[in-house]
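Report on the following structure.
Excluded from the complex is one protein chain; the other protein chains are retained at their positions.
As written, the chains take the letters A, B and C, and residue 1 is the first residue of each chain.
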Amino acid sequence: MAERILTYSEALNEALREEMHRDPSVFLMGEDLCTWGDEGGVFGVTKGLANEFGTERVRDTPISEQGFVAMGVGAAITGMRPVVELMYGDFLALAMEPLVNQAAKIRYMFGGQVGVPLVVRTNLGASGGKAAQHSQSLEAWLMHVPGLKVVVPRTPADAKGLLTTAIRDDNPVVFLEHKLLYFTKGPVPLGEHVVPLGRAATVRPGSHLTIVGTHVMVDRALEAAAELFDEGIDVEVIDLRTLVPLDIETIVSSVERTTRLLICHESVERAGWAGEVAMEVMKHAFDALDAPIGRVCGKNVPVPYSESLEPLVVPQAAEIAAAARALLAGVELSLPALTG
Amino acid sequence: MAERILTYSEALNEALREEMHRDPSVFLMGEDLCTWGDEGGVFGVTKGLANEFGTERVRDTPISEQGFVAMGVGAAITGMRPVVELMYGDFLALAMEPLVNQAAKIRYMFGGQVGVPLVVRTNLGASGGKAAQHSQSLEAWLMHVPGLKVVVPRTPADAKGLLTTAIRDDNPVVFLEHKLLYFTKGPVPLGEHVVPLGRAATVRPGSHLTIVGTHVMVDRALEAAAELFDEGIDVEVIDLRTLVPLDIETIVSSVERTTRLLICHESVERAGWAGEVAMEVMKHAFDALDAPIGRVCGKNVPVPYSESLEPLVVPQAAEIAAAARALLAGVELSLPALTG
Amino acid sequence: MEQTGLNMSERTELLGLLHRMCVIRAFDSTLPELYTKGLSRGSSHAALGQEAVAVGACAAIGEDDYITSTHRGHGHAIAKGADIGRMMAEILGRSDGYCRGKGGSMHIADFSIGMLGANGIVGGGFGLAAGAALSAQLRGVERIVLCFFGDGAINQGAFHEISNLAGIWKLPLVLLCENNQFAMSARATAMVSGGDLAARSSAFGFPSESVDGMDVLAVRAAVRRAADRARAGDGPTLIVANCYRFAGHFSGDTMSYRSRDEGDPWLKRDPLVTFRRVLVEQGLVDDAEADAIEHAAELAVREAIEFAKLSPFPEPATAWEDVYG
Partner (left out) sequence: MEQTGLNMSERTELLGLLHRMCVIRAFDSTLPELYTKGLSRGSSHAALGQEAVAVGACAAIGEDDYITSTHRGHGHAIAKGADIGRMMAEILGRSDGYCRGKGGSMHIADFSIGMLGANGIVGGGFGLAAGAALSAQLRGVERIVLCFFGDGAINQGAFHEISNLAGIWKLPLVLLCENNQFAMSARATAMVSGGDLAARSSAFGFPSESVDGMDVLAVRAAVRRAADRARAGDGPTLIVANCYRFAGHFSGDTMSYRSRDEGDPWLKRDPLVTFRRVLVEQGLVDDAEADAIEHAAELAVREAIEFAKLSPFPEPATAWEDVYG
């Protein structure tokens, strides 16, 4: 299929545009979607869409997060497919009631009478000193809510393909972007591009250790892997792409080969989702494990502002590499023969 | 120390009364605290307190959860020690903004200028058909927020001792009761009774397998343990009592003896805190483990209403027993000599 | 009691109103018995005394219009035309219930008649209602949304956010506050700053109206006016229907927070009694006919209970269904 190089933000924009063309029930709501910056959207995701589709279908809202997310739920149960944006992921804290008590439960609690085809888009991650209230990664909360799906695209192609799938999904999907990824570039297929939910991507094959992560943690793991390779350590890196559903098969079959697992997430360590992956891996492949499952995660502190502190609380490549080394300490390793 | 038999609800009431006598900065806010039922409180926890301390210090609020929790934060940073009640734990979804973006971060984000001595009391758990919006156990969300402490008392004595400690703590504490426990009875010390945060209680010593849990899961684990003992399986049961801080030492030293761990929580399995305990145990005692760490948790569904369905989604003793048996399948066990 | 224009041509409709009010009364009167017999569980909230609000309001809107409801929602559902057998089966946790036994009293919904659900979260309906109104507006269908809520719910921030959003977007929304004077033990007079619930719309520049919630025809008239505004594209209206919660908040509520007789003036104005009297006085019905309507309602509810009792409990496997679709 034909591809072009787009930014992650442009890829998201393309998915929105194409789905809005395809399906008149898709519409957008959120703050500053229409005229902010260069034709809309704090990160440019809705650029040009208000001009193209009108402000009926691309709606600037007041600052009323709980209210407009709840309205998304109400519209979703009456025939529409709303895509609602929260400007920052930290504002999920304001919208948990409609997301958790309404959207996630409506299908079940009403005995399957209706679905909730709602997408709530927002972003995670620390970036450039946004500090404690604009840097949180709260995906674990959402994973813990039956009825929600949780998507975490990393590449521009996945951004497009997964957002397309999310919009077509008949369930509430929380679509979590990452601030540091919006302006990264990559090839993106032209036209319809659909990436199924629940399929992880093995972005680097390796034989000694498996690292799973999402978003920028995958990039940092790849950085660490390159460094480790020079030391004779061959790391496999898996980008989960979606957290609910979770592609446990891909992880388990990797771990069965490598016998070691390191899980990386930017969200804070305590009660983060590393434990979820670990429990599932233990359940399916405990005997394959030659070392404790490790994790490198955000530290158990709020995100500080200063440039001298912020990087300390978010996992960096060096920390991932060190953790990988520790899991392999004392193990005799051989690199795979260079075939293929 | 002298003791009497009290219900869990009465024990909580006693802690509130004693702390209000001791410290004039302690006051209560919430819905239906003053005149509901038998002199206050849907579960009787504030019974008689409005009559004793007046409605200035025991304040009935409008139905404005986000607002009055936020006011608790504002009062806490200006010299008071508010104890705020949310009638049901599901309403945490309405109060995450003040709890997470304000209370949990204020000390850190403002560089230690001020603490937030706030207690937010609420309850968890399914009980008798309260259905999807009145049965959730959301403690994992709170554990995932640095700056919050999370307390989960099980016995009346702990209810009193831990609430006393929580009120005296200079940090925001989310104090999570359980609906099925309010009217259970047990001995409670007269007068000042303080239970430190971060100390688990080993409620049943055993040698073959460790089960950790909280709230009613501990009772169900004890039930299972009694049944298993008749089959020659000797289970150790640990009541965590607080989730943040987590008493990992007690768990690890138990697992080092038993070599097997089963974690039980009523909150839904996916991204629940079982994984957190497991990661810490693996970190400290992987080599001691003779089996994968198991978990028996709430199922990944909303809580259904019908009496024929509700019990299926919440762990019961039989399920815990079965999981324990599975972890010990094929293992030759001997019961410890009956000494002391 | 609003009586102008009561005439024979409306007779069927008016008797229909009386009938529905009687069904609600009979339905919610059985709740304590169901509970003590162990047939229902959780909490179910009776709307005794508030029948005129539900019935009057739903009579003012069309079949295709939507309603959102509350924890105290049986009356709303019945007024919108829900099947009381399936409602009762839901309350008994049976497989023929509207939610296949998964919802119970607080989560009855019937999407086929535009009843978008009761709600266990006080104020949870505001956003659903406004979202449905936006949906109707976007789809260009002539549907409006009637949002029922209580005097307690009006203090939720959601009321404010949704009122503002509905105001700026001129959504076809009728906000109907049932001021039954209490939110559990909390008196509206103590919890509503300024004391005037109808004043709340002035913040957003849309109109409000206070109406006697004991008078089914007055409620119908007020909601008709509001529905007309909504359909005309003029946006939301707030209606405050003043009424009284005759019974406890739910069965088991000892009501120690209110004196035994403080409700007497309200009880004297029982909306069923009043409406029946008017119909008789106007010669639209005689006592025998009115008695028959009441008995029919009671019978229907008894039948609903029998239907519900015969319905099997849901199969265990259904616990795993409908989490995702």
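Criterion: a residue touches a chain if its C-beta (ideal position, glycine included) is under 8 Å from a C-beta of that chain, and two chains touch if they have at least 3 such contacts.
A quick note: this is a predicted structure, and the numbers were derived from the prediction, not measured.
Visitor: Which residue among C:N7, C:T36 or C:S202 touches the omitted chain?
Guide: In the complete complex, the chain left out is touched by residue C:S202.
Visitor: Going by the contact rule already stated, which one of C:A60, C:I121, C:V192 or C:C243 would touch the omitted chain in the full complex?
Guide: C:V192
Visitor: Which of B:A15, B:C34, B:I77 or B:V188 sits in contact with the chain that's absent?
Guide: B:I77
Visitor: In the complete complex, the non-displayed chain touches which residues of chain A?
Guide: 31-32, 34-39, 42, 60, 62-64, 66-67, 90-91, 94, 128-134, 299-302, 304-309, 312-313
Visitor: In terms of residues, what is the contact footprint of the unshown chain on chain C?
Guide: 155-161, 163-168, 190-196, 199-206
Visitor: Mind listing the chain B residues that contact the chain we can't see here?
Guide: Chain B touches the chain not shown through residues 25, 27, 56-57, 59, 61-62, 64, 66-80, 82, 97-98, 101-102, 106-115, 146-147, 149, 170-171.
By definition in this document, only the chains that are shown with their structure count from here on.
Visitor: Approximately how many whole Å separate the CA-defined centres of chain B and chain C?
Guide: Centre separation, chain B to chain C: 37 Å.
Visitor: Rounded to a whole Å, what is the gap between the Cα centroids of chain A and chain B?
Guide: Averaging C-alpha atoms per chain gives centres 31 Å apart.
Visitor: Where in chain B do residues touch two or more of the other chains?
Guide: As it turns out, chain B has residues touching two or more other chains at 90, 94, 131-133, 299-302, 304.
Visitor: Counting only residues that touch at least 2 other chains, which ones in chain C make the list?
Guide: 99, 101-103, 107, 119-121, 124, 157, 323
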